[in-house]
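First the structure, then my questions, so here it is.
Here the complex is missing one protein chain, while the rest keep their positions.
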Amino acid sequence: MSTASVEALVDGLQAIVGPAHVSTTPPDRVAYARDLWPRSQLDRLAGEPPRLPTAIAWPADTAQVAEVVALCRATRTPIVPFGAGSGVCGGTLPVRRGLVLDLKRLRRVRRLAAEDGVIEVEAGHNGERLERWLAHRGLTLGHFPSSILCSTVGGWVAARSAGQCSSRYGKIEDMVVDLEVVTGDGQVRRTPRVDAGGFDWNGVFVGSEGTLGVITSATLKVHPEPRARAFRGWQVPDIQAGLTVMRRAMQAGLRPAVLRLYDPLDTLMVGSDGDKKAGGGPLHTLKQGLLGQGSGGGALRWILSHPRLGNGAVNLLPAPCLLVTVSEGEPGEARATDDALAAFAREVGAKDLGEGPGRAWLAHRYDVSYKQSGIYRKGAFVDTFEVATTWDKVAALYAAVREAAGRHVLVMAHFSHAYPGGCSIYFTFAGAAPDASAMRDRYDAAWQAGLDTALGAGAAIAHHHGVGLSRRSHMGPAHGDARRWFDALKATLDPDGIMNPGKVFGEAP
Amino acid sequence: MSWTSVDDPQLGVCQRADAGARLVEPLDAAGLAQLLGEYRGAFTPTVGPPPDPGGRDRVWVDLSPFSGVGPVTDGALAVQAGGAATWGAVEGHLAAEGLTLGPVPGALWDEPLYVTLARGARRRPSPRFGELLDNLLAVKAALPGGGLTRSAVTPRRATGPDLARGLLGAGHRAGIPVSVHLQAWPRSPVTAWRAVGFAGWAEALHGGVAALHGGARPAWWRFAAQGDRVVCLAGFAGEAGLARFDEAMGGHPLDPGLARALGDEVFGPGVAAHPLGAAWSGPVSEAIGRAEVGSEIWDLRPEGVTVLGAATGPDPGWASLADAALGVLEGGP
Partner (left out) sequence: MSALEVHRKAILNCSFCPKLCRFACPVAEAEARETVTPWGLMVLVDDVRRGRRPVDSDAAEAWAHCTGCGRCTQVCKHDNPVFEVLKTARSLAVAAGVAPQAPQAWSLAPLAVAPGEPGGPVQVLVGRAAPEVIADTLAVLEAAGHHPLGPPALPLPPGWRRGAEVGAPLALPAGAFEGAHTLITLDAADAAALKQHPAARRAKVLHWVQAVEGRLPEPTAPVLSGDALYLDSCRLGRGLGVYDAPRRLLAALLGGQVREAIMHREEGGCCGAEAGYAALDHSGPGRVAQDAVADAPDLPVVIADPTCAAHLAPHTGRRVYPLARLLARALVARAPHPEKHLEEPVP
């Protein structure tokens, strides 16, 4: 944009949201130039200057959002809706520059109707704060993504988020009753309740990542806080046995809050008691390094620079895996669920490890994100890659992704987010290379291998992290001509193509 | 573009066309997609000969090639069915394998899947098995203007907007489903029935919500006014919280045979259609005021309820927006 255009845009924005709520200062533009996509971290390590947004605006309410969208339509300014920037796929990167629209001033609880089981909350509300607000009233959303400390309601909806207790409470799309959206044409719209029948507009906006409009509030289901929890850890003979327990539980109609199966390396990382303290053993150094413990990163970098060796060593680990279960609800249901899970586990020869692993999981449920810093600090990288598929393909997909990505990075995984038809595989991969450029090459190669493998196996190429930029290349092959349907929606709702351009499916052909 | 005879090149993808090419039967999904891509007029899908062919301005597409059911994927229990298969055919196929879709409302038994999907019908009164569309794992559809959608068979949509859902509830204009994957469930050998009477709608619905919060998951249930009381009839498959249902539902226990009879009446083949399409949906607190003598409530959830017989049409604003998007998809302005 020309200087004059920028000035005109800023003047217009200031007239709408007030001068204090528009910024073009360098620190603000730098802070909004990236989200938490690890690829951006590598770019930063390489000293590559980020693509800065032209401006940032902080609207106070839906009406201001609508005015801003109208202004941006008139000036053909791209808009990137922004929650808390916790996304890990580059979904909020301002690739066409333009305006970053930070929604965190929209943080009111508009309505709590506990007797009707719903809350309407604005998009910018922080997740952890919302959950505490509800807990104070004896309620819960049941939505506990790892990012809950640093993400917003709008971000959850936009990126099709899933929480750690999704097997009981569902993914965010299962929680949405209706949405308020400012579509790219500047109209404020409230979606019809999905149970009204007909076209499912909630399903259209959930996961749209700001490409069709700005989600400004969401009506979500709320539940009574569980009065009881039953924790359990099981040592299952191998991955397949653990998957069998998960599958049978879900197909029997159980609704455990957590079913979490760790592969052998992840089991080693977690520890059989579920507590992530470093122990002994041949992979001690690796474990310590990946947990961000210990000083110096030489050994860690060496191991991660030789992923075939590392993954080969992992293949020698004992097959038994840790399965963590948490059952909750009213005391009767929690107990009945736990008993039924125990029966399924015993049928596959699992060994009962008691409450410890489940309790440890709860106590450390968000800790894994803290490990990331330690690994980067030591000159290596780490990322996660989640896919989903049906039960018949889970084990094969796990092996195939490990094989393909394992040529480039060290791979471990856990299996979670179980449904009657299948589950998610949550891969964690870590790598290292001699310099920043080689690190990026290795990172990109791992992702490419993972996506190609998932696509080839007929799996979903994601589960809950979204598309952003990291999966965009594979969206066309994954959805075929359905992309035309997206383009039709986009042309209708965002006729000028200003909403988060370049994301999800990329630009229209 | 229009056709004059079966020898037209566009019809090479058909295994059958009637003399005037007003009724065509595509060879396969790719053929259907090509037909939709090359013919710019409106199609009306049908299965077999249309009951009323209408005038020469109508073109019927016979979806009979997409009537098959099976196989069922091991482990995942995902059953594949052609878009023209009926719910009853799917359920019959599954029954032979010891599986079920869960309760299929009698009104849908003979309805092809593509019709149900085009209507966006999603309700069934089943806390245990969820709504019909909760069990939709994948849809493959031929789009207007040509092309086939593709989506992985997955337990949940995972990337971007749910484009499969965008095909639903939009009539046949958004596309014609040629293949559907549905979640099947192990058929439970254990069944149980409950009937409970309440003094009024508020007591009944609050009791139902409390039962759900308590962990009860009836395979189906129905609330209806009978005389001066409201009766909840429920059927259970497997354990699914029967004890917790009993614990949470106050009221007065009635003869469970009532529920058994209703289950036989409403679900499965050979029963009268139920007005599934005419309904009001909203919060429980509002439903209590709307439900009257003669009302029925099938779909009770903590966050909302559907009252049958209190129809509200689709929101006109959203309907026109859907029309606009469909116009773009069809290649219109």
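Each chain gets a letter, A and B, in the order it is written, and its residues are counted from 1.
Basically, a residue touches a chain if its C-beta (ideal position, glycine included) is under 8 Å from a C-beta of that chain, and two chains touch if they have at least 3 such contacts.
Nothing here was measured: the structure is a model prediction, and the numbers come from that model.
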Displayed partners of the chain not shown (whole complex): A
Chain not shown: contacting residue from A:D28, A:D61 or A:E355: A:D28
Which of A:S5, A:N315 or A:S373 contacts the chain that the document leaves out: A:S373
Absent-chain contact - pick from A:A8, A:L112 or A:L149: A:L149
Touching residues on chain A - with respect to the absent chain: 20, 25-28, 30-32, 36, 41, 47, 58, 84-86, 88, 102, 104-105, 107, 124, 126-129, 132-133, 136, 147-150, 366-367, 369-370, 372-374, 376-377
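Everything that follows uses one rule, which is that only the chains that are shown with their structure count from here on.
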Intercentroid distance (Cα basis), chain B paired with chain A, Å: 30
Complex contact set, residues of chain A against chain B: 113, 115-118, 160, 162, 171, 173, 177, 189, 191-201, 203-209, 212, 221-224, 247, 251-253, 255, 329-330, 332-333, 336-337, 340, 387-393, 417, 419-423, 458-464, 466-467, 471, 475, 478-482, 484-489, 491-493, 504-505
Touch list for chain B against partner chain A, complex: 33, 73-78, 119-123, 128-129, 133, 137, 143, 145-170, 174-175, 183, 185-186, 209, 213-215, 217, 238-241, 243-244, 247, 277, 279, 281-285, 299, 301-304, 306, 312, 314-315, 317-319, 321-322, 324-326, 328-329
